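Here you go, one structure.
Every protein chain of the complex appears in place save one, which is left out.
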Amino acid sequence: MLQSMAALQSLLIGVVLIWSARIKLLDRRAADQVGTSALGTLLGSGRAVPAYRLLGGVELVLGILLVVPPAPVAEPVAASTLAAGFVGYLWYARRAAPGSSCGCLSAKATPVTGRSIARAGGLALAGLLGAVAAGGGYWLSAVVDQPAASVALLLAEVAALVALSPEFDAAWLLPLRRLRARLTHPLRGGSGIPLLASVQQLQLSGAYRQVAALLTSDVREHWLEQPWRMVCYSARYQGRPATAIFAVPAADAAPERVRVALVDDSTGATLLSLTDPAYAS
Amino acid sequence: MAAVTGEVSWFCCGSAWGPCASTGRGACGTCTSGNFQHAWPNASAACLAITRPDTCGTSLSRRTCGFVHYTTNLCNGARVGTSIADCGPQTDLFCGERACCGSSCGTNRIIDLTPAAYSAIASLSTGLRPCSVNTV
């Protein structure tokens, strides 16, 4: 039983390697992105593409050898060594080039995460199991002997690999999370007019365009004085420090009604007051 | 190059505090938050393959590390000169997005400035401004 289950590992690893080689050898988008992947950061973008292709070639050859008979022990050993190499590379890449893409199983830029490392580790263990316990047995005979158990094991392993592959999240994990969000409404919206809406409206106004170059600070304070929201900035007018106070309609979108006054900070005198004449009170 | 209009935002780089710490020195290896620098979507072929401004209908010239662009905030006319230090922003993620001040609008993200450069022409808390980018 253990022997035939171990023999199945060659099929699993073989298929994963061929899949991975297909991306590295045939997908132009993936090759374009190698320069910015972890490999590009570590080797330099000039050497990254040949190295990426070479790795794809090695994966393809090993993958085919694993899938087709015969099944010498050397094959899972080689696969396990390669996967262990991936673990080391990914671990190093995560430290040396954090945030860069893994370039593993998909052309989609996917950062190196703990999951990608766990996946490579899982493959290394599967290879090890194949090397130690399969005893040179071929996977096809295992499938023929115990079809149900074999298919169940392979499905479980593929599910585990998919679960550990951020590349495939969009296919199953995100829809699940979207469904949960639709059912539970965790972001039940807030109410009221956010300050940013008033600032946006202020910036759309003619009053703001007139004094924008005089402003020296970000929003200093703001308060509601119905029907207005008052927004203050620091300003400099004719060499004097001043406060620019804007009155923005709090509830309506009416940038043409925005008013501004510049008030001298030391004397409290109004230096300038701008209102669209059509709306002057 | 004629002036290009679009949206400008900011990003942190270099040794820095907070979630910025992982950004590093940028694609050119020179990026520092306190310097007048910027990220450009077409800093190299590999960079363009990520940012893809063409998918939003924006064509930007290839300009490499150290090239100087001048960015004008269309809200207040303030202008800053910065040199390329990184690849970005990822224009294609926000295709069609528009920021306006008065009647001046910019569509699509075309440039990211360092905090030092952005704060010289706008407030960091605004995050996004309409801009025009020129080479002189």
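Per-chain residue numbering starts at 1, and chain names A and B are given in the order in which the chains are listed.
The rule is simple: a contact is a pair of C-beta atoms (placed from the backbone, for glycine too) under 8 Å apart; a residue touches a chain by one contact, two chains touch by 3 or more.
Assume contacts and distances are computed from a predicted model.
Between the listed names "Cytochrome bc1 complex cytochrome b subunit", "NADH-quinone oxidoreductase subunit K", "Amidase" or "Cell wall protein", the UniProt record for the complex's undisplayed chain reads "Cell wall protein". Those residues of chain A that touch the chain absent from the view are 98-99, 111-113, 170, 174, 177-178, 180-181, 185-197, 200-201, 206-207, 209-214, 216-223, 225, 228, 230, 232-234, 241, 243, 245-247, 253, 259-261, 263, 265, 268, 270, 272-277, 280-281. Residues 9-12, 14-20, 22, 30, 32-37, 66, 68, 76-83, 85, 89-90, 93-99, 115-117, 119-121, 123-125, 127-128 of chain B touch the missing chain (whole complex, contact as defined above).
FYI, only the chains that are shown with their structure count from here on.
Spacing of chain A relative to chain B, judged by their CA centroids, is 20 angstrom. Taken together, the chain A residues at the contact with chain B in this complex read 29, 32-36, 40, 45, 98-99, 109, 199, 203-206, 208-209, 212-213, 215, 218-219. Only residues 22-24, 27, 44-47, 49-50, 75-78, 87, 100-102, 123-126 of chain B touch chain A when the two sit together in their complex.
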